[in-house]
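The chains shown are only part of the set, and none of them has been moved.
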Amino acid sequence: MVQGKTFAERLGRFSVGFINTVGLGICILPLILILWLSVISNSVLSLPAEGYTLNWFAEVWRQPQFIGGFYLSTMVAVGATIIGMIVTIPAAIVLVRKRFIGRTAIMQLLMSPLIVPAIVIGASLYMTLVELEVRTGIPATGSLTGFIAGHVLLTIPWCIRLLTANLAGLDEIVEEAAASLGASPLAVISKVTLPLIRPGIVAAAIFSFVVSFGNLEVSMFLSTPGQLTLPVAILQYLQWKIDPTIAAASVMQVAIIGLALVITNRFVNLSKMV
Amino acid sequence: MATVTIENLRKIYGDFVAVDNMSLEVKDGEFLILLGPSGCGKTTTLRMLAGFVEQNNGRLAIGERDVTAEPPYRRNIGLVFQNYALFPHLTIFENVAFGLRRRKLPEDEIKLRVREALELVRLGHLEDRYPKQMSGGQQQRVAIARAIAIRPDILLLDEPLSNLDAKLRLQVRDELRALQKKLNITTIMVTHDQDEAMYVGDRLVVMQEGKIQQIGTPIELYNNPANRFVASFIGRTNFVEGEIAKGETSFKAKSGTVIATTAAARASNEIVVRPEMIELSAQKTDEANCFDAEITSSVFLGGNIEIVATLPMGDAFTVITTVKHLKDRGLAAEIGSRLVLSFSPESAVLM
């Protein structure tokens, strides 16, 4: 558009620029701060910085709960992502491609974990698992299975949302073309539908991983001593001691997720789909 | 290569009757057109033939084979869609090979038949490209190659030309017609464009509101439209309201103008005169219908010229003729000039 010149327009432009800058600043300021805090040499988390060191990152590795937390978080996130994908890919295909009674209702129910506060999900899941433990004698809280089951719940709405959006954008006519060429319904899905929604599948998997890896509310309820995810370990450490280790652990957590994203970005253009 | 039989086909969506008890025989090797405005049921009919829409009633057969209950992937029908519907993740070669791989043919055979199909549409040199690297016309030719590579019993085309540019449309249209004649494959095409339909179709099925209005060759539909809808949909038309009793040979228009016709088979209150059937001249002719007229509009359309000539009684007739024809007769088609308009009694067709 050609530049406008009236005062009102200039004011409008200025406000937009100002609000954008402030918004952006609010968003990235904490991340910059935590990055800074992770390298200051003060032994208690405070400012001004007395000097700079990378020791806190080494310190993270000396804390067994961080190592264990990192390991457990990764296992849980990977497990929840895989199981979530196995459940949601067929579900999404059925939801988008078939017209049946109650379709909208099911769609909304599958979305409900997005709306229900995570602490409610965590608490109800905890009670379910405790009940299960009491009844069957099989330990559920603190077990990898329990964590994964809980986290799958969190990832399902993300996966359904990303996959159904991708499927809805895929012209059904291409699937019809495949059928007319002799492809059975299963062949249509494996040869046409799945290859074409690969971006959606990758995006869903990444989001599942990120949501699961970063989750606190649900993990908190499911954790038992010695079986902590990284966010829970960070929380517990914070209750005990506030030093830059915690900033370093946070930075590492963000770095790991960021790395996963950068690697995936090499294969599919993430910014187009998230 | 087969006949197609449609018997009492019916499709209802809620209250809306999309296709109403339609019966039709398509001959072996015929190029049949389903023609009509949007919502007339032509596409629904095609989709029932392909197996994507389930009919409420009726029977469908390809040759001797009843396909009424067959799923799409067992009907052995070649389909070409309006928006090409190529597989974007596969090369042109793999697009065309898709149907052959589903048939589990040996690799050598697949190569042979893909190349053959691509040669037919003159795209053999582009087999390693992806669909998005090609123009619309090329993509539609690939879609045609993909459909014929499986050697289908019949070919169904759903508005295959309407996504193409005007000039390209003519080219692909000519190719499509030549290919159909060469392969001699029974073909059913859906379109809303009468020019396209007349150009490629052996027979045209004119549909409206789920019902067949008339079936015939282009010239049959043009010369003897069954009703007002067909008359206005096929070609351009002058409608004249008035009245004529059974057996009479003169039609009294509302304006008072009297038009000579052949003996009326029944009473009627409307006739049609095709704009191309009207002759313009400087002097009175000995044609039964001969009127003085004034040119009230004249548009040059490249070769053709479209003239509106108004009679003293107020009737306006559209006349389509060629510039050459006017020149040969020494006529200028200037607005306001006066001339004589004449047409034969056979050209005044009863509605």
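As written, the chains take the letters A and B, and residue 1 is the first residue of each chain.
Everything below uses one rule, namely that a contact is a pair of C-beta atoms (placed from the backbone, for glycine too) under 8 Å apart; a residue touches a chain by one contact, two chains touch by 3 or more.
This structure is a prediction, so every number in the text was calculated from the model and none was measured.
A.B. asks: Could you spell out the copy numbers for the whole complex in terms of the labels on screen?
C.D. replies: In the complete structure file, each chain type occurs as follows: A x2, B x2.
The criterion applied here is as follows: only the chains that are shown with their structure count from here on.
A.B. asks: Could you please state the distance in Å, as a whole number, between where the Cα atoms of subunit A are centred and where those of subunit B are centred?
C.D. replies: A distance of 55 Å separates the two centres.
A.B. asks: Which subunit B residues qualify as touching subunit A in the complex?
C.D. replies: 50-52, 71-79, 81, 83, 85-89, 98-99, 102-103, 143, 146-147, 150
A.B. asks: For the complex, which residues does subunit A have touching subunit B?
C.D. replies: 171, 173-174, 176-185, 187, 191-192, 195-196
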